[in-house]
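One protein chain omitted, others in place.
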Amino acid sequence: MAEETQVQPDPITTKSYSVHLLVSMLLLLASLVWAIYDEVEIMRPYKEYQGRFRAYYSRFLTELQPQQAAKEDAIRQSPEYQQISGELGTAEEAVRARIAEIDREVGQGVVPRMTAARNAFQVLRSEIDAQRYLIEVSHDEGDKQSMREEIEEIRSRVVEVELPLADGSGGTEELELQYEQLEAEFLGMQELRTNLQAERLEALAEANRLRSKRDALMSDRLVGLGATQIDGLMANMRNFDIGIKQIHLLDIDLVDRCESCHLGIREPVEIGPTDLIYPVFQSHPRPELLTIHDPEAFGCSSCHNGNGRATRSVTKGHGRHKFWLWPMYFPENVEAGCQQCHAKEIVTPGGETLNMGRELYMNKGCWGCHRFEGYDAEAEELTAVSQELRNLSATHAANAKEMRVNLDLGDTAADGAAAQRYYARAEELRLTNTRLDAELHNLEMEQANLAQEVKKFGPSLKEIKLKDVKEWIPAWVKNPHEFRPGSKMPVFRLLDEEVQQISAYLWQNALDGELVRHPRGNAERGQELFETRGCLGCHSIGEGDTQMGGDFAANLSRVGEKMNYDYMVRWIHDPSEVTPDPNVPDAMRPRPVMPSLRLTDRESRDIATYLSEQRTDQEYPPAPYMDDPEMAAAGLDAIRHYGCAGCHEIAGLEEEGRIGTDLTLEGSKPLERLDFALKTHEAELEGWYSHKGFFERKLENPAVFDEGKEREHLERLRMPNFNLSAEEINALTTFLLGAVETTFPEQYRFEPEDERADVQEGWWIITRHNCTGCHQIRPGNVSSFMTIPRYTDDPDWAEQLPPQLYTEGARVQPDWLTGFLANPALSEQDVNRNGVREYLHARMPTFYFSDRQLAKLTKFFMARDSQPVPHMPEAMEPLTNAERAIGRQLFVSDAAPCLNCHMTGVPSQDVDATAPNFLIASERLKPNWTYRWMLEPASIAPGTAMPSELFERDGNRWVFAGQIPAQARNYEGDHADLLTRYMFQMDGAELRRLQALQ
Amino acid sequence: MSKGKVLAAALLPAVLLALAVACGGDDYFDDYDARTRGQQGGQSGGDAAPVGEMVTVDPATAATVTGMITFSGDAPRFPPVNMSAEPDCIQLHGGRVPSDRVVINDGKLQHVLVWVSQGLEGKRFPVRTDAVNLDQDGCIYKPHVVAVQMGQPLNITNSDPTTHNVHPLPRENREWNKSQTSNAPAIEYAFPRAEMKIAVKCNIHPWMQAYIHVMEHPYFAVSASDGTFEIGNLPPGSYTLQAVHEQLGEQEVQITVGPSESTEVTFAYSG
Amino acid sequence: MAENNPSEVKDKPAAPAGGNGNGARSLLGVTIDPDEIKKKAQIDLEGLKQPTKTEVYKSIFRVKHDQTARSRTLGVLSNVFLHLHPAKVNRDAVRYNFTWGMGGISFYLFWVLTWTGVLLMFYYHPTKVQAFRDILYLEHDVPFGKLLRNMHRWAAHAMVLTVQLHMFRVFLTGSYKKPRQFNWSVGVILLVLTLLLSFTGYLLPDDQLGFWAVTVGTNMARATPMLGHEGPFGPELGMTPFNDVRFALLGGSIVDANALLRAYIWHCIAIPGFAAIFMIVHFWRVRKDGGISGPAPIMLEKEIKPVRR
Partner (left out) sequence: MDWHQLWTIVSLPDNIPIVGMLFIIPFFTWYALRQARANDRLAERLENDPDMAKTHHRKVQPFQKGWVREVAVWPYLLRMEFLAAIIVTIILMVWSITLDAPLEEPANPSLTMNPSKAPWYFLGLQEMLVYFDPWIAGVVMPTLIIIGLIVIPYIDANPLGNGYYTYKQRRFAIWAFIFGFIILWCSMIVIGTLIRGPGWMWFWPGMTWDHNRLIFEINRDLHEIVGITSQPWIGIFGGLVVGGFMVVAGYACHRIITATEFSRKILGRMSLLQYAIMQGLLIIMLALPVKMAARLLFRIKYVWVTPWFNV
């Protein structure tokens, strides 16, 4: 509708887009700048970390430097340092002139002369070498000859050289030399230089020795870094380059850039969490772990998880976001990472939380329902061994058949040579089978051993008719923790009728048998025995504040309410004595976990009497339904459903499998497979939708993921409640979080095949048998005994603690140890005693170890102390008569009151003894250990009654610290060594002689 | 419909979204500062300083506490010391050696530690430098109870013709066990940490027993054979005084002492 | 053996020339006249003031940049990139409101995708072991790597969207009508290729998202009638999981290493190649079918001509 009269400018061709273009170009530019800023700054937050670290750390070092310098000064002022410094000065002064002379001679004389001679020599030699090559490639003998002459000519050519004088005076001499003379000149100078340098070294030896002594003194006394080292660190900070700090492990393509922000981790100065204001900069809290696992070889995320590559943000780097499968462990679970490589162990030194988790898994009986590789390995090994046996037997039979065939073929062979081949083959097979016989025998032994070792976690329920009070059983099944708080038997969520059915089944299917009737004993004596014999190593008694003893076995506070007295006597006297079960052959009968304390009948009765008085006046309602066969039939289903047979021997359910999931790789299970059920959304919102969140909540309340679910009773979650403490939950969570499929190749994993494997193996047995309930095996390990008031409060009882086993392998001979473990009484008849420490009230019990376990335990102790197996006894120099006399004197001198404490076999004296008899030393101990023990017992067994500093150093030998008996004064040898030899050659007669002397 | 509007409509949400995301990044340092600021606000004025101030006591105004430990009733009976295992020791005594576990002279109890258990928190005092002596004499520790300040030297001597070993069994200090032959030089030791009732044993002579109390401050005393004790140079103030006997237990008393005052306190034990 | 400093050689003859004000000099037989050199330098400098007059410029830009119709026409026609366009277009087609620019934007996005894709290929290995790792590497190690991948991904999404909008626009303006029927068909094929390009790229990071998307996508191929082992008449024709059309797509019966490699090759070589060919046809036909369809004059109902058969 344009007005034709007036033509307006065409909007299309006249409109300018300059502004649009300018604005959009500017925006484009801005977005480019933003992209670069994003890439350079936002995506590299570590730059700010590094800037701050440099500032804070420099300030920290500046403050630290003078403190350390002052410490160093203080050490420099100390008389020892001053003295060494003085000596050093003197020593340096004494050789200064000579050193200067040598330096001048070498620098200005010998080396220039040598160089000059060599240069001239090399010119000639190159010429000769070229001629030689021509000779080698020439085919004309005449040419060769002439060229050889040419070489001769070169050799004899006289060269004029100007050589500096060797004495370093700066002068030169002009010489006319031939090829060989030049070579001699050169070699001569070389030798001279070597000699002079050797002389220089020799001259400085004393000064160097003193200097390193001085430096050693400094580093020995100085806590922390020296001032110069700190200066070096400060210089590092001045030259600090801002950029990615990364560890790259090529073989597993691991890139860890953790240290781009955690800059203080490997600083040699200990940086506390707030020393540099922000904890991100602190140094690794356990630097000793980094010395074993050098981050350059292991990286960071291999242990800690997280996304080592990511540097974009804390969340990304720590991998704590959706879709990252390996989020960093939280500090309380940090030891979970150990299992990446230490998966085969039950004890990993330094991983105390993890160890606790593993021990709980073992000793709370988790493996009754949940398989976990390594736990209950005996059962699986037994299967494997049986299979292997069958295979070998089949091979054996096949071999035998083939042998017969070959013999027949040989008999009918056409000619002798062929017959011989068949016969040879038959012979070979016969010998193979002979070898197989031996192997089969070993496997059979192993099978028998394993059959003894396989045992379920809980007590056998086949004997409950003889053992327990009938009416008590349903109450216990209903809620074990009400009767016995903290019991390992967890609380199942059972309906009352299920309780009755289960009880009825157990009762009606239990074995019938007769028990020997026992009279009542003396409860007071029983209590004393119970508290001191060793029962408290595993069992506890009392509740609340008065509870004492170990938590490995049951708390016996109310045991009198549940157990029959006669059964209790039999059980205490010998746990291996059981009512015969017609369905289980004796050889296949599992040995009880509870060991025998080798008590007399009277002692057993006393303890049983004391224990049977441990009861409240709780009344149990009558339970007639327990004799109702219909109830029992229903009970079988309930028992199957709840997996009771996972932990208990139950008649009719011997072959029952586990009902729970295999947890070996639970930590790598996809999160989606963990059933958060109705809690999923809540977990996501509250931030615990993670493995950790699942484990913690499940362990705290195993029914938690049933909450709100509309389910039939039997469809509900079955896992019972163990009422774990927060610490236990954390330990088990740590253990499960670390139960992952390792991402590391073999060379990273700790799967040793040398003696360290014996140590790994041994810990399994030790944990399973609670050796640490009585003994201290690892430093820091607190035994149950050490928590009993009697032993902590009374210094006299402190000496009654069972021995520490820190260096047991170095102490005793392996054969003896095996024998001792098999029978700690060291006697077949006189069993009611300790074989070694008869003076101890606590008694080393007889465990029902199989031969395999005995061997493993022995190997464990030997391997821990790097003792060679088999053991080669040290040759011991026999005592001369004179030495024997001196030894005798030393033994009874006031300076060494050995017999005041050590047992002698004289009952009146042994009442107060606190140390073993010398008579068994030679078969039990190793001389070298004994020698060290006498010198410094406290460093072998901290807190021992054996006093230290019995000897003092005299030149190269140890002599008695006190007054030396007259006869020994002239003795030139080492007193401790003499005493060791004396001890190892002591016999009964000698001991009597000693007593007479005393 | 101009391109300008289309352009604005397209870019605006994008820019807004971009800004929202750009501001949402996690900043460790700011977060940490914010967190710790909150904590410090809550903490201030809470805990006492871990290391107390060093106090110098003006002798002009210092107070003294003296007192007596009495015992009434039947004393617990302990069998006499049996030294039969060591003839050397028997010879040092003319016959029966009474037990040193509870020593009562005319109703006055010996070997009781009296110390200021409350009222000195957060203060530090100079360490006493005078050595305390613990002698092994006649195969008996003399005295049976000693008290030292932490860091104060303790000299253990052997006056017997026989070898002893000195074996303190602390729970918090370092444990050690040294043999000491007859007339050997004194073992000097200063306990670095405060700890009550450290038992000392001689493993060679199991009957020998002593107790060492290591105190944080210098305000303590052990009752003498006449049951008296004296704690001097005490800054004026209110205190709780505690008496400790390993066998007979503990007693407490509240006292207030003014400048240069002298207060008398009696602890009465009974059988 | 000290080497001769080359500067010394130069300096030597210069030294005696110091006081000589007389023009040309000779060095080693070469005549050097400073005035001559100065004059020539001036000419070069003058030339730089008018860069469009230089030979280099003229050799590259063969058309004058001025406002005459001829220059403008030649500017488009003689440029290898611009000659896709006609010299002149419908005046109203210049506005966005008719075309929405979606075709051009799609092409631009394809171009962006090609470039980012090529750069991504530098860092990517289509193997099970490395694929996922390479993506992490791109995210955390490669400078601008994350930006690169993001741009590739978002440009791909955007392209799927713009191609659909382009089709929507073309339909609504009736641009497919005679004589552009065939070009519409080409466009449909390009749409399908765009979707396939995007889909094959989905698997390449080898993460759960891509894996399951591709699994779901290719599972449908199982049911292809006659060619899939779960499709109608498939089993009857002997189809099994190991010989059907899905197997051919994935190079296996599951989404695995072979599927990754196939997706990669389809994504990077085959489909872009086809798409490029069809794009050439598409653009060619736009020109040949009379350029952009509108905005055309409105045709009235009464002007409909009877159909000729």
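A, B and C are the chain letters, set down in written order, and residue numbers restart from 1 in every chain.
FYI, a contact is a pair of C-beta atoms (placed from the backbone, for glycine too) under 8 Å apart; a residue touches a chain by one contact, two chains touch by 3 or more.
Keep in mind that what you see is a predicted model, and the values were worked out from it rather than measured.
Only one of the listed residues, C:61, C:122 or C:233, touches the absent chain: C:233.
Residue-level contact of chain A with the missing chain is found at 1-2, 4, 7-8, 10-13, 17, 20-21, 24-25, 27-28, 31-32, 34-35, 38, 322-325, 670, 672-673, 677-678, 680-681, 685.
Residues 69, 72-73, 75-76, 82, 85-98, 100-101, 104-105, 108-109, 112, 132, 135-136, 139, 146-147, 149-155, 157-158, 160-161, 164-165, 167-169, 171-178, 180-182, 184-185, 188-189, 191-192, 195, 198-199, 202, 205-213, 215-217, 219-225, 228, 230-233, 236, 254-256, 293-302, 304-305, 307 are the ones on chain C that touch the missing chain.
Everything that follows uses one rule, which is that only the chains that are shown with their structure count from here on.
Comparing chain pairs A-B and A-C by the number of C-beta pairs in contact, the larger count belongs to A-B. Spacing of chain A relative to chain B, judged by their CA centroids, is 37 angstrom.
Chain centres here are Cα averages; for chain A and chain C they lie 61 Å apart. Of all residues in chain A, only 20, 24, 27, 34, 42, 45, 48-49, 52, 261, 278-280, 313-315, 792, 795-796, 798-799, 894-897, 900-901, 909, 912, 914, 937-938, 942-950, 961-963 touch chain B in the complex they form.
Taken together, the chain C residues at the contact with chain A in this complex read 91-92, 94-95, 133, 136-137, 139-141, 143-144, 146-147, 207-208. Looking at the complex, you find that chain B touches chain A at residues 3-4, 7, 11, 18, 22, 25-29, 32, 85-86, 88, 161-163, 165-167, 169, 171, 175-179, 181-182, 184, 199-201, 203-206, 209.
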